[in-house]
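Only one protein chain is missing from this complex, and each of the others stays in its spot.
To keep things simple, chains are lettered A and B as they appear, and every chain counts its residues starting from 1.
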Amino acid sequence: MKADRVKKTIKVTFLPFETCVEVASGISILEAVQKTGLPLRTSCGGKGTCGDCVVRILSGTYRKKSSAALSDRLVSQGYALACQTAVKSDLILQLPQFQELSIKSVVDTRFFQKDRLSGYYEVEPPLRKIDLELSAPSLEDNTSDLKRLERELGKKISVGHLHCEHSVLKKLAYTVRQSQREISVVIFDSKEHTTIIDVFSQAEEKEIYGIACDLGTSTVVLHLVDLQSGEILSSASSFNQQIKCGEDIISRINYSQKPGRLQELHDLISGTINHLVEKTTATAGVSSSEIYYASFSGNTTMIHLFLNLEPRFIREEPYVPTLNQVPLVLTRDVGLNINPEARITCAPAVGSYVGGDITAGLLCTPILRDPDRNSLFIDVGTNGELVLGNKDWLLTCACSAGPAFEGGGIKCGMPASPGAIEGIKIHDSGQLEYKVIDDAKPKGICGSGLVDLLAELFIHGYIDRNGKFDETVTKEIVLDTEEGKGFLVEKAQKSFWGKDLVITEKDIAHLIRSKGAVYSACAILLKNSGLDYDKIDSFYIAGGFGQRLSIENAVRIGLLPDVDRQKFHYLGNSSLLGAYLILLTEKNRDFINQVADKMTYLELNAEPSYMNEYTGALFLPHTEMDFFPSVKKLFNANT
Amino acid sequence: MALSGLDIFKLLPKTNCGDCGVPTCMAFAMKLAQKKAELSECPHASEEAKATLGAASEPPIRLVKIGGQSSLEVGNETVMFRHEKTFYHPTGIAIELRASEGQEKLLPKIKEIEKHKVERVGEELKTDLFFVTQDSQDKKDFLGAINLVKQNSAKGIILYCQDRATLKEALGLLKDDRPAIFLQKELEDADIELAKTNQASLILTAESFEELAAQTEKARSAGLNDLLLNLESKGVGHHLLHNTILRRSALKKNFKPFGYPLFSRIQIKDDFELAANASIFLCKYDSVIVLPRYDKALLYALFTLRQNIYTDPQKPIQVDPKVYPIGDPTPESPVFVTTNFSLTYFIVSGEIENSGLSAHLVVTDTEGQSVLTAWAAGKFVGEKVAKFIKDIKFEQQVKTRKIVIPGFASQISGDLEEHLPGWEVIVGCQEASDIPSFVKKVKLT
Partner (left out) sequence: MTFEIPEETHAGKVMEVTLGATPDQGGTRSHTVKIGGSTSSPFHFFEGEHPHSPVVAMEVFDQVPAKYPDFLRNYCRDVIDQPAAMAKKCVAEYGAELISVRLEGTHPEKGNRSVEEAAEIVKHVLESVSVPIIVTGHSHFEKNNEVMKKVCEVSAGENCLINYVETDNYKTIAAACLAYKHTLVAQSPIDVNLAKQLNILLTEMNFPAEKIVMDPLTGTLGYGLEYTYSIMERIRNDGLAGDKMLAFPMLINPGYETFRVKETRAAEKDYPEWGDLEARGIYWEISTSMSLLVAGAELLIMYHPQAVDAVKKKIKEMFVPKKGN
C-alpha cells in the first residue's frame, strides 16, 4: 500500500484457503469474509444471536462486542463470532467448518480390499521402472548413448515404437557416465508406443509412484500409490479450494465467465491437489518428483476446470462439453508439482451431467461384466447420478438432488467428518440416541445421520407424511425456532458449538426434495427401460453420506426402493476407488473408455413424466405407500 | 402391446454406430418406443426388427384434409385422454352460410369472417371452414354463394345440397379445393362416385352405430377413404356418449369402420346453450364443428378452449414473457421478476396479490423452465434478464429502480446490477409462499 495513505489497511487471512483480503480497521470479520466470497452462513443476519458465523482467531488483535452465543470453553480456545468482532491488526483466522477433513471419515478402506475388487484389481500399470546396465563404449563400439540404451532395453522387454522425451535426452549423457552405466529408466507404455520419460542412476534408489485422486466439487481426496506393488502408501483429503468461488458447479461455471477467472479456478484446484500431494508424500517419505502417473476422476465440470478448459457450454442447452474422453495430458499443462514428465489420465465422462466420477464408480461394481443380471448404480450427491443396466446396455441420468445428504443447506448439517452425528435412533420411550464420528462432542449431523433422523421422526409419528411436525407433540421436543418449527436433537450445553442442534421443517423439506429427486430419477430410468425393481438384481449406492448409511432407513424415507435389503451394496467413495483402479492398469482405462462410449444418457428435463414422478416422491415414503410394502406395514403398526 | 425401449433394443444391431443420428442403440430404441423416431432411420435394421416393429403402424383414425392451399387437417388421433399423449389436430370450426340469405348479405359477412382473427399466446386463432347450405329455390343462390367464398376466402368449404345435380355443378367450381360434402341421407353409389371424381371428402350421416358402420364399409370398399362421421344425437348427452363410443371403438378395438374424424353441425337458437354444446364437442372428440352463426365473443371463448385442449400437455406450459400488472400498479410500485413457467407465474402472481400489494411482475422468457432449472441452464441470468427489461423498454414505464429477484436465483444479483445500471437488486425469498411476509420486512421501492 502507498506510504502516504493515512488510514491503515489491515490484511486478514483465512485458513484453510489462505485467502487474503485487505480491509479498513474496525470493520467486522463478517464483512471481511463477505468481501472474499467465502461461504460463511448467518441465520440472524449479523445480530450475534444465531452463532452460525463462528471463526477461530489464530493470531492478531481484535475487538469483541459480544460472544453471547458462544460457550466460555469456545471463547477460551479463540473462537469468536465474525459479526461481533472488529479487526484491529493483521489477522489470521480459521473457518472451522472447513478445517482439514479426516481421511478416515472420507475413505472407507474396507472398500479397497483386494477381494472386494475381484475382476478389476490387477497391478499392471503402464508405467515401469527398468534397471539397465549399458555396455561400455569404445572406439570400436561408439554407438550412441541412446542406441545402447535401446539395445539393453530391447533385451529386457519387447519394444515396438520407442520414443524418448527430450528432457531425458538432455540428461542422458551425464546420467550414463556418472552412474557407471548402471541406470534406471522409467517407461510409459501406450498402445502405439513406449516412451522413456525419465532416466537416473540406480544409485539414487528412486521408485515410481502414482496418485489416484477424486476431484469432488466440495472435497478432494487423494491416494499415494506404490506403482510396483499397487499398495496405497498414504491418503489425504481437503476441501476443494474453489468453494470460495461458489459452492456448486453452476456457480463455478458462472464465476469462470469473467476474464482471468477460469485460470483462477484452475489454479485453485491445482493448488488443492498439490497441497494433498505434499501431505501424502511427506507422510510416506517419498519425493513428489517420483510421481510419474496420476489418475483423476471427477464430474465433467471439475475435469474441465482442472484442465483449464471452457466450462460454459456444459451448462447451456444442449449441454455439450469440450470433451468427454480425456487424452493423456502432461503435468506442465495442468500445473501439478509432481514429476514434470508424469502422465495424467482422467476417467471419461458420458456427458455434461454424468462425469468421470460415475464411470470410475462403475468400475467398483460388477455391472460392466454381468450380461444377465441388471444392476442400478446410484450416486447421491448435489447432483444425483444413476446408471441402470448390465454388460450389454447402460442407461444413465442425472438429477439435481441438492447438497442435503452431504449436509449442505441443512441448518445443522455437515460433511461426514469428526464431530458429525452419523447415526440416530429414537427409542419407543422417546429417548434419542446418537453416534458421533470419533466420539467427539456433536457439531452437526452428516448425511447418514440425517437419513436416520428423518426415518425415525416419520416412523415415530413426530412428522406427518408431508414432513410437517404434529402440532400436538410436546413443545420441549418440537421448538419454535427463528426458521419455523424444529426438532431438538441435542441441547446447547451438550453440543460442541454450544447451540441447540435442531432440524427444522425447512430442513426436512430439503431432505424430502433431495430424496424425491433421486427416487423419481430411478423411476424414470426404469420406465424407459421397461424394467421393474424386481428385475434388478443389485443396487450399488455411492455418495457422501458417511459410512454408516442405514439402508433400512434410506428405504423408510423413500430414498431407496423397498426391495430385498440383501440386494443393496454401499460403496462409499466409489469415484476415488475407480480412479485407483484405472491407475493400476491400462486395461481398466481402456475398458472404461469403451463403456463410457456406449452409455446412453437420458435428459430428465426432456422427460415429460419426470415432474409427475417427482411430486409423487415428495412424500414419506412416497405418495404411493404401496410401493413401499415394508414401510407401510411398519407405519400401520405404529399408527 | 407397446414395446418397451429394452424390447426394441434387443432387436437392434447394438453396434452404437450412430448412423441413425443418436449416439447409442439404446437411445434409438427409446426414441422408437416413444414414437419419436422411425425404424427406417437405422440403416442396419434386421428383417426381424422391421417385421416386429413395422406392424400396427397404420393410424387408427384417418387423417382427412379439407380445403385447397391452406387446408385443414383433422383426425389421426391416438388417445382418448389428452394426458395419455396429446390431441394432434385441433377441431376445425366452420361457420354456416345459407344460400337464401342472398349474395348482398353474404358478401360482407364472408369478408368479415375471413378477416376475423384473434391473437393469443403468440398464436393466431381463426375459423377454418365455411359450411354452405343450399336452402333456396334457385340453384344460382347456392352457386353464387360458393363463388363468393371462393373469391373472398382461402378457407375450405363444406357443401350441403340435397340436389345431386346442383351439387355436381358446385363441385365443378371447386376443382383443386378439396371440399367436403355433407350427406344427410343414405349413402348411394353416385355419392361415392361424385366425391371420388372431385377429390372431395364425404361426411356420412346415420342414426345408429350399425347404420353408420354399414355406410363407411360401403365407401371404404369402393375405395373412398376421406370420410367424416356424423352420428345424429338427441341431445348433448347422447352426443358425448356417441363420440366416446366411436372413438373408443376405433382406438381400442381397432374397429375400422369408425376410424374417421367426427363431425357435428350445431343448430341451436339459444346463444348460451350453443356455447355449452360447442364446448363439449370441442373437448370430446369432434374434429369439425359447424356453428349456425358468426359471433365474435363466442368464437373467442371457443378458440381459447380449443387452444387449451389441443396444447401438448407434455410440454412445459409457458406464459407470455412480458410485464404483468398485479393489482393496480403505478410507476412507483415495486418490481418483481420471475420465469415464464406457467406454474411459477401463477403461484408468484397469486402470492404477490395475496400480500395486498400492487406491483409489476416481469416475466422473462426461460422457455417454460422454473427458476432453479432456468438458472442452472443459463436461461435466467443477469445478462438475459437485463436485456429483456431493456428490450421491452420497461425502464421508461416505471420510476422504481429496485427489482426483486427470486431467492433461488440469488447468485444472479451481481450480474444483474452490472447489466442494469441504476437499479438495485433485492434478493427475495426462496418460496413464493413467503412473499407476503417478505414484502412486509423489506423496503421494495
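Rule of thumb we're sticking to: a residue touches a chain if its C-beta (ideal position, glycine included) is under 8 Å from a C-beta of that chain, and two chains touch if they have at least 3 such contacts.
Owing to the predicted nature of the structure, the values given are computational and were not obtained by experimental measurement.
> Given the contact definition stated above, which residue among B:L298, B:V323 or B:L372 touches the chain not shown here?
Reading the full complex, the residue touching the unseen chain is B:L298.
> Tell me which residue among B:E38, B:E217 or B:E332 touches the hidden chain in the full complex.
Final answer for the missing-chain contact: B:E217.
> Can you name the residues of subunit A that touch the chain not displayed here?
Subunit A touches the chain not shown through residues 464-466, 468, 471, 612, 615-616, 618-619, 623, 625, 639.
> Taking the full complex into account, what residues of subunit B touch the chain not shown?
81-83, 116-118, 120, 207-210, 213-214, 217, 231, 233-238, 240-242, 244-245, 248-249, 252-253, 255, 257, 270-273, 275-277, 279-280, 282-284, 295-302, 304-305, 307-309, 311, 313, 317, 342-343, 346-347, 350, 354-356, 433, 436
Convention: only the chains that are shown with their structure count from here on.
> In whole angstrom, what separates the CA-based centres of subunit A and subunit B?
49
> Flag every residue of subunit A that touches subunit B in the complex, lowest number first.
246, 250-251, 254, 315-317, 392-395, 400, 528-531, 597-602, 605, 608-609
> Touching residues of subunit B toward subunit A in the complex: what are they?
4-7, 9, 14, 16, 23-27, 30, 33, 314-315, 369, 372-373, 375-379, 381, 411, 415
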